[in-house]
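Rather than the whole complex, this shows some of its chains in their spots.
Going by the order they are written in, the chains are A and B; count residues from 1 in each one.
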Amino acid sequence: MNNPQLNDKGELIHLLTLEGLPAEVIGRILDTAVPFVSVAERDVKKVPLLRGKTVFNLFFENSTRTRTTFEIAAKRLSADVINLNIGVSSTSKGETLLDTIDNLVAMNADMFVVRHGQSGAPHLIARHLSAAGQTGIHVINAGDGRHAHPTQGLLDLFTIRHYKHEFSRLTVAIVGDLLHSRVARSLIHGLTTLGTPEVRAIGPQTLLPAAIESLGVHVFHDMADGLRGADVIVMLRLQSERMKGALLPSAGEFFKHYGLTQDKLALAKPDAIVMHPGPMNRGVEIDSAVADGKHSVILPQVTFGIAVRMAVMSMLASS
Amino acid sequence: MNNPQLNDKGELIHLLTLEGLPAEVIGRILDTAVPFVSVAERDVKKVPLLRGKTVFNLFFENSTRTRTTFEIAAKRLSADVINLNIGVSSTSKGETLLDTIDNLVAMNADMFVVRHGQSGAPHLIARHLSAAGQTGIHVINAGDGRHAHPTQGLLDLFTIRHYKHEFSRLTVAIVGDLLHSRVARSLIHGLTTLGTPEVRAIGPQTLLPAAIESLGVHVFHDMADGLRGADVIVMLRLQSERMKGALLPSAGEFFKHYGLTQDKLALAKPDAIVMHPGPMNRGVEIDSAVADGKHSVILPQVTFGIAVRMAVMSMLASS
């Protein structure tokens, strides 16, 4: 019952994972993101909601792309943003993670955007802040190990809701390397919370987590079977390091079986949308004709990603 | 007739090269830069012309110095600036250049400042944006391969006009490694467009492009001959990597023949100005007594460089 992401008024105080986040809170985040889409279309793309706040991008794992989306979101909210690539900083001097956090708290940080190679690091930070009574400082998980990437999950949900309007009649197919994908885990939690009746995981045995069916997901090893009747297809990025290992024969082999081509896409519903968290490997998990085709909503995902991050940050700051 | 840098009202929409840019447009940029010189001398060095705009410094090739000048210019125009060192980012994850651009466009970018090792990369981006109908997003070439470095060319022109008032009676001598110099190429195009009657290229055969005379330049291998009567001397940076190769015997040898000393400077007009794009190799292409002497306008070039970049950015943003 004690959700570390909510205060006793039910307001969001940290965003750590979509697992266990009530549908009502997810819905509130998505609703809050709507007007931020239009802020980004204005001539002056800036609102003063975080003016005078200090947001730290704490990236213990390098990800220019994700860091950039948070940096843009924070700057459009008028925050002061400090980028810390911690891999090359204090940690290398033997300082512990929590000492680093305590120091930044002492500098009157308002928000931490945390990317970390180890699952659970953002939770650890949030718990530490709670224990210290620091209720005004907020943590956003920007990807931890194989665990969660909740803002990516939220932007995926926002995109689906934008095009499909609701979740209660949808079939969503997630394709590829679910085993290593925090993106997939976050999206699955969000989809089931919002009442999506049919969520499918499509991929070779070696790239699907053993216990995935316990999350309420139907497993398909044959892509044609899995795509049939889908409203939404989410292609996952295949990390090249996987292809060097024992998990996969080759990129060409993978594309043959699980790459999304126009032929395979034709098995889904005629108005199906195609999503991808980026960066894409064209010709590995997705064919260019599909990536750039009329079913693709891959670039709108990016646009909505900024709006969703602005929504999360502004809700945290006002909690 | 179809100049990708201008819209159909003749306004500057991208700055890719000075080649083919009409004299009238170059003149407008230089005129626009004049008041920005005084903005930088104010107590509050800031104007709100780009407030709420997002400028991306996309540096596929590292150059702290050039990036800094654009970062300062954009911040003094009140833009939000995002620095992306793309060498270490998505490209290394296999994403294509144009996918990276599409993603940043989806984040509602307003302007790209692009530095790239390959000639033509900024043009490619500009053409891609046009094809996608993205007329509100602007590209500035901050140096591409050996091709062009138009803001450097513009600041050189601004400096010459500042000290010499006009171009129609000038002799301009450009000295050193013209073969590898995008700075020289941009300056030559600008000078000829603005009607400079005598542009000279001075250097050893191995460092002068074969076809340089077709640009309207007179070639000199003897420095004394080339400097005689010059109003403006532009010394180019000699990259140390050239000296290791077959192109040059040694730095000492180069300095003896083509290094600018006070003796050689005395061959030019008594009121000649000495320019250098920086960073200087003192004792290689220029003697310290000249670099710090009364003919040197090397530091004013830097000051004017900020103003010229502010001018270009503000013109693009208002097109």
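FYI, a residue touches a chain if its C-beta (ideal position, glycine included) is under 8 Å from a C-beta of that chain, and two chains touch if they have at least 3 such contacts.
Keep in mind it's a predicted model, so treat the numbers as computed, not measured.
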**Message:** For validation: placed chains = 2, all identical. Expected total copies in the complex?
**Reply:** 3
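Basically, only the chains that are shown with their structure count from here on.
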**Fill in**
Fit chain A to chain B (C-alpha, same chain sequence): the rotation, rounded to steps of 5 degrees, is 120
**Message:** Report the inter-centroid distance (CA atoms only) between chain A and chain B in whole Å.
**Reply:** 41
**Asked** Any idea which chain B residues touch chain A in the complex?
**Response** 51-54, 80, 82, 84-86, 88-90, 93-96, 99-100, 102-108
**Prompt:** Which positions of chain A touch chain B when the two form their complex?
**Reply:** 40-46, 62, 64-65, 68-69, 71-72, 75-76, 240, 278-282, 299-303, 305-306
